[in-house]
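The complex appears here without one of its protein chains, the remainder shown in place.
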Amino acid sequence: MRREPLRALALFAALAAVVFVLPAFVNDFRAQQFAYVGIYLVALTGLNILTGYAGQISLGHGAFMAIGGYTASILMIDHGVRDIATIPLAIIVTGIAGVLFGLPAARLSGLYLALATFAIAVAAPATIKRFEGFTGGGTGVNLFGIPELTASDAPLQLFGFELDFNNWIYYLSWTIAIAGYVLAWLILRGRTGRAFRAVRDSEIAAVSSGISLTRTKVLAFGISAAYAGAAGALFAVATAFVNPDTFPVTLSIFLLVGIVVSGIGSLQGLVAGAVFIVFMPLWAQTVSKSPGAPFVVYGGVLIVLVLVLPGGVAGLIASARRLTRRRQDFPKP
Amino acid sequence: MAAFFQQVVSGLASGSIYGALALSIVLIHRATGVINFAQGEMATFSTYIAWTLVTHHGFSYWPAFVVALVVSFLGGVGIHEAVIRPVERGPRIRVVIVTIGLLLVLNGLVTWIWSGEVRAVQSPFPARTIDVGGVAISWQDIGTIAVCLLSVLVLGAFFRCTKTGLAMRAAATNPAEARLVGVRVSRMLAVGWGLAAALGAVAGMLTAPSVFLSPNMMLTVLIYAFAAAVLGGIDSPVGAVVGGLLLGVGLNLLGTYVDFVGSDLGLPAALLVILVVLLVRPAGLFGKPRVRKV
Partner (left out) sequence: MALIAALAFSVTAAVAGTVRSGTEPGVAVDSIVLGGTAPLTGAASRYAAVARGAWAYFQYANNRGGVYGRKIHYRYVDDGDNPAITVTATRQLIQQDKVFAIFNSPGTATNLAVRGELNGGKVPQLFVASGATTWGRDYGQYPYTSGFQPTYQAEGWVYGKYLARTASGSRVAVLFENDDYGKDLLGGLKRGLERSRVKVIAAEAYEVTSTDVASQIAKLRASGADTLVLFATPTFAIQAYQAANRIGWKPKHVVTNAAAAASASMQAASFGGRNRLVNGTISIQFLRDPTDLRSRKDPATGLYRRIMKQYAPGANADDPLYVYGMAAAWTAVEALKKAGKDLTRASLVAALDTFTAMGNPFLLPGIVVKTAGKDHDPIEQMLLRRWQNGSWKAFGGLWAYPAS
């Protein structure tokens, strides 16, 4: 039994090493695409804590990403804060927003929660647009061309190394993604994680074992939103532009799609979900460029995936592991 | 004062559109326990079928209407058999994702087949308006509300008085026990999808003459329809229609008389309604509160 976590740790370290050296082997643009994979990984890790572990569905995580993205953008443009320094603030602001939303939302369950969270995803763009003086309205906020705050225009000097924009974004997002991933693992294996799972599996049983439903759910909302805030801030820095249309309802939906593809309630498949979010739309339009056709491909693949991979990619990994273990076990009965 | 009542009337008109789609959302929820995000796109698809029959195949309105209804019913059953049934027993979230996939597929298909152009759709009601003390009311709007209310009555009778209706309710609320008393649950759920699709087709055909037919006709209507369904109680057909009408009128009056809301905060206002209703009275105005057993 002791060997399991060790092996997991070794695997994890190997993966981290791959992530670290990857930009050297791919072209510049790919590095940037993988940076977006990292960004979505942050958001998916957070969403999976809420939906996968605490059992609270959210169709509104795009709105939390919007809060993080706008926090970062406004701090940079109006207050001259460096891109990297906006991220902790974005995490705090969005985490508080998550708690505030979680307080009423904790009373809702299942379907009603899905609708309520969907509502905030839909309302977010219009609300952002309305408060033009603060958010820049429909025109949005442009983060390009401020070399003193971000690397979008000129390379960045870091520990004597010169990082161009793509690499800067790549290492920034993956550092946060890996840190967030480890943190999520720590949270979930401890008491908090047990409380989350208890609430998910049976609210009645959770209450009878002394867990406060409201506190647990609100905590899950807060943590999950904080992750979305970090992802939103990274998204704004990477895209160097935010406006209400950059955080559409479809973003929230695609995030949920991402965790279903990865496997709900498991951290292992999350990278696959993030890859799906970044690369699937690109692939869908290589099939046909007729207007509308990419959606047909995307939606079709999504349905097929849900049908053939009930446990998502994590489920696939698990069954593959069972298969290999059985084979190993076979010689020594 | 005429201006006020004109806003009320135009609110009722929009509200009847929300109510019409909300009805099919309620129906599918009641019959199968699923929230169908593709409901709006299914309605749009059906409306395009009717439009094609009228425009390109020389059908007159009512035959096209009936054919569209039948095709939609079969389409609904087909969708259930092909993609919903396999995920029905698992976690709810998988059904939600499948309906989202359906939304994308249908929206893309409509754009692909019929292009993004805006089309005019014939209305079964006279194009005239009647004037009541300076307030103009169109037959189209009266007709839409009438059809909505008629659908409520028919649905109510169906669920209460017919064997199939009772069996469907049983299949949705308690599949295991329904199966014990000899209800063919899976078939009932399929019929539920078919009926909801047909009712959605009616909603689409009522909506199109007012907002005109385009691939994204129902995309925002769907959101208002959700709000309407929640407001009225997600299991109550009467609630769906009344919720739609209240929402339509409320948003118009807010937009007209409260400067802060204006036109730009209409959608957030609708969603605030959802949130507040969900918190204060989750069962909605007309729903029966469920007792949670502890």
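Per-chain numbering from 1; labels A and B assigned in written order.
Assume contacts are C-beta pairs under 8 Å (C-beta built on N, C-alpha and C of every residue); 3 or more make two chains touch, one makes a residue touch a chain.
Nothing here was measured: the structure is a model prediction, and the numbers come from that model.
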Residue in contact with the excluded chain [from A:Pro23, A:Gly140 or A:Gly269]: A:Gly140
Residue among B:Leu166, B:Leu219, B:Leu272 or B:Leu285 that touches the chain left out of view: B:Leu219
Residues of subunit B in contact with the chain not shown: 2-3, 6-7, 10-11, 13-14, 17-18, 108, 111, 115-120, 127, 129, 131, 136, 138, 140-141, 210-212, 214-216, 219-221, 224, 252, 255-256, 262-264, 266-267
Residues belonging to subunit A that touch the chain removed from view: 27-30, 32-33, 36, 125-126, 129, 138-140, 142, 144-145, 152-153, 166, 235, 239-243, 245-246, 248, 250, 281, 285, 289-295
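Following the convention adopted for this analysis, only the chains that are shown with their structure count from here on.
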Between subunit B and subunit A, distance of the C-alpha-averaged centres to the nearest whole Å: 33
Footprint of subunit B on subunit A - complex, ascending: 51, 57, 59, 104, 107-108, 110-112, 114-116, 118-120, 122-123, 126-127, 129-130, 204, 207, 253, 256-257, 260, 264, 290-300, 302-303, 306-307, 310
Of subunit B, residues touching subunit A in the complex: 29, 35, 83, 86-87, 90-94, 96-98, 100-113, 115-116, 215, 223, 226-227, 230, 234, 264-268, 271-272, 274-275, 278-279, 282, 294
